[in-house]
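This report refers to the structure that appears directly beneath it.
Left out: one protein chain. Kept in place: all the others.
Presenting chain A:
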């Protein structure tokens, strides 16, 4: 292998950098009726199934409260738990590395792969490696990374970006997937079978054959993890297809890159999360495969195990007392599937591997409010509260959105790369423009808004103080909407006259 770049010119180079701010990107996505139809069909299917899977457990709310409390306990003592985790992983034969930012994590992983002498790695889906742009870094070092989740494979072969946490290729329908396989597989390895149809089972079979070659021959794997247990040093990967098991057990070397917030204190804590996660994400009682491993095991699985603990903005997020709850997230994607804004805008509009409501609060905190994209994300919501209702760790996403809006508009203290800084208010007009664009876009989709309002009316009862000071400060000084006490739609109608939803997108943006 001499080539440093992927054969297609590469998804390794597909990037979120320079993404347009949310309202503009969303306006583009919403014009793509194919994308919208795919998304709507998919999210509505999974929504109903999730509700049924959750309804099977009488103690769901208690599990949810325990999940939130365990994560809060962990976050309030994260230093303690990370040191314990490090001790226990090391004792079990693993090696722990610490990466303060993306560049450092990429350097560590690249060096580790180089040290094996191998030039190819198999990867099991990990949002964190998307976040740090690992594939591009490896590609520059002459190392080719093969994505092995079916959806990630579709994304990689299609030279594309993921658009959903759980189903990264949710924006592709079966016909498009068939075309991508037929046209691109040969460039990456075993070609698609002759006469490939667009039946999902045939497409899955094509992926099985294509990837099996890689699994049987490649000696280094890269993974993320869903949970890391501090008291035992155990890592947990929850998956469906078996590509995770392949990556975790066949290669000689395993490198896991994991955000520091994935820690849980005890083995027992898994009893909560292994009930919350599958039902919230794939709406199953249990996902097909869950792997748990502690360091290395003689004669079973990789002989070398490296754990790279990643900060990359997580400690900055932790410094924000309102915003830190975003670090409880277990990436189930339930909030995406109920979000009327996500459903219309699609995942790419969020400009990061973290789309939907969680992306709207996580990306601006991990990266800081550094560009128009991050500043606009907190406005990518109608504050309907559906995301909070389904979140298995009870993250009050609307509360954090309002808090971040206030930061954008009024400025204030934030922590950037570990240093406290005071940011200036976004230029008044810039902020208002961002809001107006979002408004124009949401209002162009009256169904989205009505759906949101119905939910809001139902949820407000449970959270009477959802919008304390920050929201009010924002509205008082800007004469802008009091949300959700008065809905955006009503406010628009009242202040601009005429029924909301009749303005064209062109006028609004």
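Couple of notes before you dig in:
Just so it is clear, a contact is a pair of C-beta atoms (placed from the backbone, for glycine too) under 8 Å apart; a residue touches a chain by one contact, two chains touch by 3 or more; residues count from 1.
Keep in mind that, in the parts below, contacts and distances are computed from a predicted model.
Within the choices "L-lactate dehydrogenase complex protein LldG", "Glycolate oxidase", "Icc-related predicted phosphoesterase" or "ABC transporter ATP-binding protein", the name that UniProt assigns to the complex's undisplayed chain is "L-lactate dehydrogenase complex protein LldG".
Considering A:38, A:129, A:256 or A:381, the position touching the chain not shown turns out to be A:38 (whole complex).
Touch with the chain omitted from the figure is made, among A:256, A:291, A:352 or A:382, by A:291.
Taking the complete complex into account, A:82 is the one of A:21, A:82 or A:393 that touches the chain left out. Screening A:161, A:196, A:260 or A:358 against the full complex identifies A:260 as the residue touching the chain left out.
Against the chain not displayed here, chain A makes contact via residues 38, 41-42, 45-46, 56-59, 62-63, 65-66, 69-70, 72-73, 76-83, 86, 90, 92, 95-100, 104, 107-108, 111, 148-151, 154, 167-170, 173-174, 177, 200-201, 203-205, 207-208, 211-212, 215-216, 229, 232, 234, 240-243, 245-246, 248-250, 260, 265, 267-268, 270-272, 274-275, 282, 284-294, 297, 299-301, 306, 308-309, 311, 315-316, 318-319, 321, 324, 415, 418.
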